[in-house]
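Everything on this sheet refers to the single structure shown next.
The other protein chains are all here in position, but one chain of the complex has been omitted.
Take a look at chain A:
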């Protein structure tokens, strides 16, 4: 008794959804507080037996779930209760809650089957509609299987209101339960000839979805679709039919010829932009081989491009980008419009225009387009500016700088990019600068010039995004110091006080580059001197000729600048910077003594000379590009468990485990180590003929032996290891050997300047293509059962007599198909003339089909069903 009275009280004083919404707008508690209070209330109300109260509570809950993200899965059973009410209002609330919150894993899902069935057969069309809506949203395999007969009945309903929804629900039923195709397909297809536009629109929509999932299975219906395409004047219907043909034409090229004309007709006739656009899209994506249609479509695109409506402009550009890969002329024809769109205020339009412009880039116009884009980048907002920079960078670097002929120009362009105020693509520019340095030896002088300009610009140091570029510039000026006009200024730039703004890792590169420059200068100085002293040293004369400028004073000056610049860094907190600074200073300290007694050339300077020669040898090794697959070539040794959990190990000997040294660090260690060894040896007066260059090269050789797989394959078999370290190939030599002619065919005779050689690795330069084909096959598999069902249904459709036969063995799609094709064969002669739609046979006997694998059989049956009207 008490329970029923509280229920009445609850009911009388229950807050309706409207009260809740009003309360929500007036609440002062804070949103989450209010929601949790309301939820408390709902939890109480939803438990009472009175369905009115329960349904109102459920309604409130669905509202909170939809708009405020409240979980409502706990109320699943209550939704089932409410939906069983006989009152329409409750039912509607119940169904709404179910469609909103149920999914495959909902445990009470099985409980609604009977209720849905009851409502599907209700005399009230609105109840039927609720049940259909529910099925179309949450239909599972079980529901679809159990309710197929009801859906079939509803497909024949005389009420358009119910019928169109029954057609809509078929899609979900087919998807979940492919066997339903056998039952419902015929009625579905019949509706393609319906005169009611609502029904036609619904059924074409369903076929559009089916064709998207598996075009092959819908191919036999092409004549029906064609009829709709020609006869219908409903834009919604036509758009969907066009979508269907776009899919069908992609697998059956002969269709294109047939539909091109009606599509053009629509394009000329209609004023509806949506239909025009769909026609354009169909033509450019699937019928681009039909010249007349394509010409008309491109003309229409142009109309879109000059429209003021940003939507049309955007879609026009969109269509152009579909057509661009195959017919670039269409884009070129509209070049002005595309360039103009770059300054549009709509970011979508701008972006689309940019992509199109990049599609037009080739080696002839790359500089022109880049120049235009750079001007736009200067004026644009940061986001678009970086999008431009990124597009230019990626287009130019594509396929190992394929389209770049004039590298001097490109390197200067990279330098310019760094100076665009909004530029945030520092890392990409850094990567490309270094990549060009390694691949294109002819570009190095210009690289060094550009780097120098970047390094001396103090303004760049303040921009965080440009630091990577500066690090590349520093590396380049050190690595290719031989092209440097004025090493003294380079060192000054590398050690300017504002480098304090750089992060330590980049600062370390600066110091190391300064070190390289110093070594180079010393080396040139000594060798110049030596060549004066002993005419026999011919090998250095070539390098020294250009560097004769080094005098004793200039070297001393250089050394002083470095000492001054690095001195304060010895006390810095960053280990890497400190270490490198100390290394350089140590090196200088060692030399200075000997340099001081300049006059005593013969004895003293040999030591210094030897050390510099040693360092020079180390630095003069050229670095080539590394294959991106190098890492994969390392095979895991036997017994090495890489995936073992090492946490225990860490606990046991955490202190002893040091971070693994990277290659570059150990490389540095070795150098400093051997330098110190040298010094000791010097002190011990053990100067002998065991030349340091040899030691250096042997170190490298050893490194190469150990890590050979990371190096490029050696083309030169040079057994001589005593001379200059030449047993690993210079990048450029390699290129000469690999691809002297590879670039020639592309080169145009009109070019004033030949394209320099670009080192290109055989493998691993491009990112490996992910096996997309495989994934499409896999996704295809999901729909396979559906498409097979449709195919067999199509076969059945034309001979209703045989239908019973199939239904006797529903579980063997494979046998069924074979059987159907056999039946087809048997009846072919007799029915051929009667049938409106004829199937083209591929002439193979049915016995062959039996022995085939599943996929082959599917493929064969696809061949079977090519409609005759195409031919």
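As a working rule, a residue touches a chain if its C-beta (ideal position, glycine included) is under 8 Å from a C-beta of that chain, and two chains touch if they have at least 3 such contacts; residues count from 1.
In the analysis below, contacts and distances are computed from a predicted model.
Novice: Assign the chain not included in the display its UniProt protein name, restricting the answer to "Trafficking protein particle complex subunit", "AP complex subunit sigma", "DNA-directed RNA polymerase subunit beta" or "Mitochondrial inner membrane protease subunit".
Specialist: For the chain missing from the view, the UniProt record says "AP complex subunit sigma".
Novice: Which one, A:92, A:300, A:425 or A:467, makes contact with the chain that was left out?
Specialist: Here the residue in touch with the unshown chain is A:92.
Novice: Quick one: say which of A:23, A:149, A:223 or A:310 touches the chain that got left out.
Specialist: That would be A:310, which touches the missing chain.
Novice: Touching the left-out chain: which of A:117, A:273 or A:398?
Specialist: From the options A:117, A:273 or A:398, the contact with the absent chain belongs to A:273.
Novice: Determine which one of A:212, A:367, A:572 or A:785 touches the chain that has been left out.
Specialist: Reading the full complex, the residue touching the unseen chain is A:212.
Novice: May I ask you to list the residues on chain A that touch the chain which is not drawn?
Specialist: 1, 4-5, 7-8, 11, 17-18, 21-22, 25, 50, 52, 59, 63, 65-72, 87-90, 92-93, 96, 102-104, 124, 126, 129, 132-133, 136-138, 161, 164-165, 168-169, 171-172, 198, 201-202, 205-206, 208-209, 212, 235-236, 239-240, 243, 273-274, 277-278, 310-311, 313-315, 345-349
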